[in-house]
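Missing here: one protein chain of the complex. Every other protein chain is in place.
This part shows chain A:
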Amino acid sequence: MSTATTDELMDLDEALARFDPVMGLEVHVELGTSTKMFCSCPTEFGAEPNTQVCPTCLGLPGALPVVNAVAVESAIRIGLALNCSIAEWCRFARKNYFYPDMPKNFQTSQYDEPIAYDGYLDVEVEGRSFRIGIERAHMEEDTGKSTHVGGATGRIHGADYSLVDYNRAGIPLIEIVTKPIVGVPGHLAPAVARAYVAELRELIVALGVSEARMERGQMRCDVNLSLKPAGAEKFGTRSETKNVNSLRSVERAARFEIQRHAAVLASGGTIVQETRHFHEDKGTTTSGRVKEEAEDYRYFPEPDLVPVAPSREWVEQLRATLPELPGARRKRLAQDWAISDFDMQSVVNAGALDVIEATVAAGSDPASARKWWLGELARTANERAVELAELPITPAHVARIVELVSAGELSDKLARQVIEGVLAGEGDPDAVVAKRGLKVVSDDGALLTAIDEAIAANPAVAEKIRGGNHKAAGVIVGAVMKATRVSRAFRLRATPAVPSAGWPPAGTERVRPRSGP
């Protein structure tokens, strides 16, 4: 079924001039517990289909759920980190609907009694801070995973057959729902949506409750969006774009929906309340299921589970052991490193906070650590499409390189070669330096002798230089390098090292050959 029609879009600036966006974000996070939400099946990613299942998570007749205490603890910690109130008493509820990948045909979730509610998360965009209200965070179980084989869309309609893997069924999820996000300047709204998801991800990772890897579906986002005429009070009809699974996509989906809604509304049309599918490749959304009437999930309290009533002592204990949260940590590090919020933003965006902090801890100065991780290494990570932390170079390596540079034993150019060597698996920085013979020649005596010899061997060139033609120096430099077998770069450190022949001219500190040895 590929009847996706092309939607009319309004120019973004025009759309934002005429309408105010109202956003709501629903984020599902798979908790990193070692067992499932209601049974003791393992949760490891990537196992053979249907090998991590039991009567409970398969929904076999007679099987019963038992709540995973670690998941409850994780939920409370997330709630606390999001400045939420923690329920003194809450229950699970059954959300009833039929779907083949849901073993019991109801999802054990929470309805009107979430474990955490009424909090907020501050995010920064372009140096401005926005407070995103958190409606609730509740616990639930994941469904199985369907693969629809055959058919054009990969969706159930039109498929020849479907395969269901229940390994994922029953994995603990926390669903975090924002309050309607209003009052954000329209042009920043998509970026704020992205920043919120990014900040939430950071927070989840900092809490250690999930790896929150979006590409693995460990964190999934639904973007709800509506427009209202600029300045109006009443919210418009919203669309719900499901499974927007990267930070970039969150921003793109929000932007696309703003433009689409605006075009519909401007042409006198009405927005249909519906779920929409996001298309990663084109950055567009298409209509999914139309919600003609609100779906009736027939929620009722889950009779197979007793209420969850976290004692206040426990909650306070958990509060006391919360790690430093990303926002506070960024503020502290920005101060320590003497950088602006804006610069900190680029560090965060590059995913370099942890590695830079570790590099500084290993002895590097903050500026150098930042320079290497955001420069050379970010480029490599980008080329290899991996995270910085996944590069085969450690913060300790980088710190050592910084140390060698500041000790004058490596130039920047040489340092880059050392990094290249480490990344190529040639060993730690010292090993690479030794193997490749990368050393700044600081033995001025040997160098001066070589220079003298080179000048003597090229009297005509020397004459040109003396006559003011400094470009001719390359020949002498080449000869010196050949003689000293020094590679790409070297450094003359002090004025006393001016050769007796009166070269280079006073005031010139560095000589850089144009080409290699």
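What we mean here is this: a residue touches a chain if its C-beta (ideal position, glycine included) is under 8 Å from a C-beta of that chain, and two chains touch if they have at least 3 such contacts; residues count from 1.
Quick note on the criterion: contacts and distances are computed from a predicted model.
Here one chain is missing from view; checked against "Glutamyl-tRNA(Gln) amidotransferase subunit A", "Sarcosine oxidase subunit delta", "ABC transport system permease protein" or "4Fe-4S dicluster domain-containing protein", UniProt names that protein "Glutamyl-tRNA(Gln) amidotransferase subunit A". Contact with the chain not shown here comes from a single listed residue; of A:Thr35, A:Asn96, A:Gln273 or A:Thr449, that residue is A:Asn96. Per the touch definition above, the residue from A:Arg77, A:Lys104, A:Arg201 or A:Arg330 contacting the chain not shown is A:Lys104. Screening A:Ala17, A:Ala47 or A:Val66 for touch with the missing chain picks out A:Val66. Touch with the hidden chain on the side of chain A covers residues 55, 58-67, 94, 96, 98, 100, 103-106, 156, 162, 164, 294, 296, 298-300, 303-306.
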